[in-house]
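A protein chain is absent from this complex, but the other protein chains hold their places.
And now, chain A:
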Amino acid sequence: MKTNHTYSFISLLVILLFCFVVNISLGSVSIPLSSIFQSFFGTVENETWQIIISEYRLPKAFTAVMVGSGLGISGLLMQTLFRNPLAGPFVLGISSGASLGVAIVILGAGLFGGAFATILISKWSIVIAASLGSFLVLLAVLVVSSKVRDTMAILIIGLMFGSITAAVVSVLSYFSSAEQLQQYIFWGFGSLSNLSWEELLIFFGIYAIGITLSIASVKKLNVMQLGDNYAKSLGLSLNSSRFVIILATSLIAGTVTAFAGPIAFIGLAIPHLTRQIFKTSNHKILLPAVFLFGAIVMLICDSIAQVPASDYTLPINAITALVGAPVVIWLLIKQRKIMF
């Protein structure tokens, strides 16, 4: 079975590497391709270029890979767990929690006033607020999931968290200044840039734990496709499997949101794209395929967002949907049915 997909995986890997290099070569400062390759294996003569590549573009490309693959995988986990093709990484209310944390820090800063406010709006405070917010929601969801036996109930509870957040955010924005609102909206656009190597390391650490848990869940996910009773009759412990899958999703989606903002669409669309192309629902193939697809799509979206040969950088959140949605629509029309 695996041999059929070997070529697909090799070509995806090549495309990923290609997109990675293209992504690094694009930007407001044009750097020749030869210098970019040199920078991978040593140093470039031009010091400015070296700094641009190693301190700015390389971290950004790595961020794109982690954000795309992470969101894709957590979307896949949620779609299988909830047996719902509309589920994505944020159905559990994780991004709502993060948004709430950020909204309180940015929009609520005015309430604390003066010097304290400027400390609050530093970059780290936003990351910490987003992490705390999504962590608290995650904790609530895990407590609920250990008490509630119905998977659909967890889904609805996640949506309720979303509504509560939206309400709190709108109350806060009513009392905030225009600048604060703008800053909050900018965070909502999502951003892959401006991560230092230290931040990237923390990001990678938590992301790696989430990915490891996902890989360990492959067998469980496959059995879950049969339904709860069949899964149980095959000796699967439903509660612990559900716990691990929710934990993995929360870790991945939570850190991605903390570092890159609430990036929409990728988590929902990538698993569908992968299922349509690989024509399987075996997670042993889907998981690595979603990983590669997610990373590739995110790198392409980021390259487009740079608007090649210009100084503009468009909000990444707008690009993911603008590029991705038509692709998914086209695929669905072509196949005439959803693979799920």
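FYI, a contact is a pair of C-beta atoms (placed from the backbone, for glycine too) under 8 Å apart; a residue touches a chain by one contact, two chains touch by 3 or more; residues count from 1.
Here, contacts and distances are computed from a predicted model.
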item: Choices "ABC transporter ATP-binding protein", "Dissimilatory-type sulfite reductase subunit alpha", "YCII-related domain-containing protein" or "Nodulation protein E" - which one is the UniProt name of the chain not shown; value: "ABC transporter ATP-binding protein"
item: Contact residue for the chain not shown (choose from A:8, A:225 or A:313); value: A:225
item: Hidden partner chain, residues of chain A it touches; value: 1, 83, 215-216, 218-219, 222-227, 229-230, 232-237, 275, 280-282, 284, 339-340
